[in-house]
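Single-structure report; data block below.
Missing here: one protein chain of the complex. Every other protein chain is in place.
Per-chain numbering from 1; labels A, B and C assigned in written order.
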Amino acid sequence: MMTERRPNGEAVAALLSAMIGLLTMGLVHTGTDASKDFSTWVLSVGKAWIPNAQGLGPYSGKETFLLVTWILSWVILHFVLRKKDVRLTVPVIIFVVGTALATLLVYTPFIEFILGK
Amino acid sequence: MMTERRPNGEAVAALLSAMIGLLTMGLVHTGTDASKDFSTWVLSVGKAWIPNAQGLGPYSGKETFLLVTWILSWVILHFVLRKKDVRLTVPVIIFVVGTALATLLVYTPFIEFILGK
Amino acid sequence: MSSEDPSPLVTIAGWVVVTAFLALIASTTAPFGAFLGDTQYAVVSTVHGMLATLGVIIGTVATYLGWRLFTGKIRAFTDLRILSVLSALIATGTVLFGNWIYVAYRATGGPREFFLKNNPEIHEIFFEFKEFIALFTIPLSIAAAFIIWRYKDQVIGDRPLRTWVFIAIMIAWTALMIAFLLGAGITKVRSV
Partner (left out) sequence: MSSEDPSPLVTIAGWVVVTAFLALIASTTAPFGAFLGDTQYAVVSTVHGMLATLGVIIGTVATYLGWRLFTGKIRAFTDLRILSVLSALIATGTVLFGNWIYVAYRATGGPREFFLKNNPEIHEIFFEFKEFIALFTIPLSIAAAFIIWRYKDQVIGDRPLRTWVFIAIMIAWTALMIAFLLGAGITKVRSV
């Protein structure tokens, strides 16, 4: 029975990488609100591959950052953690706090609060 | 075990009476479309007890017919059928066809079709 | 090694705290009033829409459990009992608030007048149908809840009866979704 059991590392990788992607998106979004130059660059990232990225604006680049950091961190964490069995307390806390922070970072009144606008 | 079993008559009463109420509403609605006088009378039924029935129009009377025929037929069927165990085939067919007819009778293109408008 | 760590209750408690914190931020900073418009029906319409949405959520889960009942594989019968009653209550509440809005809909200068002038089909076909199909949910959901409570576990073992109950639930749920979607569509075109 124990030999059949799959270590929980892959699950940790799947959930943490989802949070990482979302948190990155929140940070990038906040960054575009803080700096016009950064916003232009984020738009250029979207234009690199999304059809009609001009119509979507910087949002296209933010989606790109979500996608790339999510998938990339998932692949890395998957292979780092796949054979490991980890205590879930700390990862769960990181996940909940990180996702909550990601939520705040796409909420305009909070962004204006931390940017001091 | 068999002595504990409740006869299915009460269930038949509950479901058939729901259908009867809805079908009555459909017939009344069709009637108001066919006759202006009938429509005025239906409105007066609603005015008898619903606050602001004037604002609701004849709809208030149609709701009243639904409510009264549903509850009344439920009470009657409940006491008629409560001790009976009936085969469900025929009641189910009546229920499905009656509910389908009720649906058609609140659908304007169908009403206009049967009224020949 | 990780089989009891973290404690589910502690974890859920933590999640509730975070959610409550975010909700607090939202409720103190989000200008929800921007959606309300300035008519006297703003609050009534909002309650109606919220009840309708709650009805979709609760009614959908109740219908899923009705399906499990039909296939004879239900284990969450207690949930079905609770949700069937909630569905009936929410359906009734939604219709009551809907009646209230209907007065505004029919009033001079209201959406009905607008539709009859610009888009008569929306009133004559879709709205007329919506105002009646929404009523289907009340007797059907009450009948289903009555049977589920009255017959208790007996309904699980009675295949013809549970089939009929499922049919009634499906008709009620279909009526609910039609009324919900037509309501959303109509209010999009012209609201009270």
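Definition applied: a residue touches a chain if its C-beta (ideal position, glycine included) is under 8 Å from a C-beta of that chain, and two chains touch if they have at least 3 such contacts.
All values reported here derive from a predicted model rather than from experimental measurement.
Participant: Determine which of the presented chains are touched by the chain that is not presented, and list them.
Facilitator: A, B, C
Participant: Going by the contact rule already stated, which one of C:V47, C:L89, C:A107 or C:M170 would touch the omitted chain in the full complex?
Facilitator: Reading the full complex, the residue touching the unseen chain is C:M170.
Participant: Of B:I50, B:L72 or B:L104, which one is in contact with the hidden chain?
Facilitator: B:L104
Participant: Go through chain B and note every residue touching the omitted chain.
Facilitator: Within chain B, the residues touching the omitted chain are 8, 85-89, 92-93, 96-97, 100, 103-104, 107, 109-110.
Participant: Touching the absent chain: which residues on chain C qualify?
Facilitator: Listed in rising order, the touching residues are 2-6, 8, 11-12, 15, 19, 30-31, 34-35, 49, 53, 56-57, 60-61, 64, 68, 70, 73, 75-76, 119, 121-122, 125-126, 157-161, 163-164, 167, 170, 174, 177, 181, 184-185, 187-189, 191.
Participant: With the missing chain put back, which residues of chain A would touch it? List them for me.
Facilitator: 5-6, 8, 10-11, 14-15, 17-18, 21-22, 25-26, 29, 52, 55-57, 59, 62-63, 66, 70, 88, 91-92, 95-96, 99, 102-103, 106-109
What we mean here is this: only the chains that are shown with their structure count from here on.
Participant: If every chain is a node and every touching pair an edge, decide which shape results: line, ring, star, complete or other.
Facilitator: Basically the chains just string along in a line.
Participant: Can you compute the centre-to-centre distance for chain B and chain C, using the mean CA position of each chain? Integer Å is fine.
Facilitator: From the centre of chain B to the centre of chain C is 22 Å.
Participant: Hey, how far is the Cα centre of chain A from the one of chain B, in Å?
Facilitator: Computed value for the inter-centroid distance: 55 Å.
Participant: From the mean C-alpha coordinate of chain A to that of chain C, what's the distance rounded to whole Å?
Facilitator: From the centre of chain A to the centre of chain C is 34 Å.
Participant: Please output the residue numbers of chain B that touch at least 2 other chains, ranges allowed.
Facilitator: None at all.
Participant: Specify, in ascending order, the residues of chain C that touch 2 or more different other chains.
Facilitator: none
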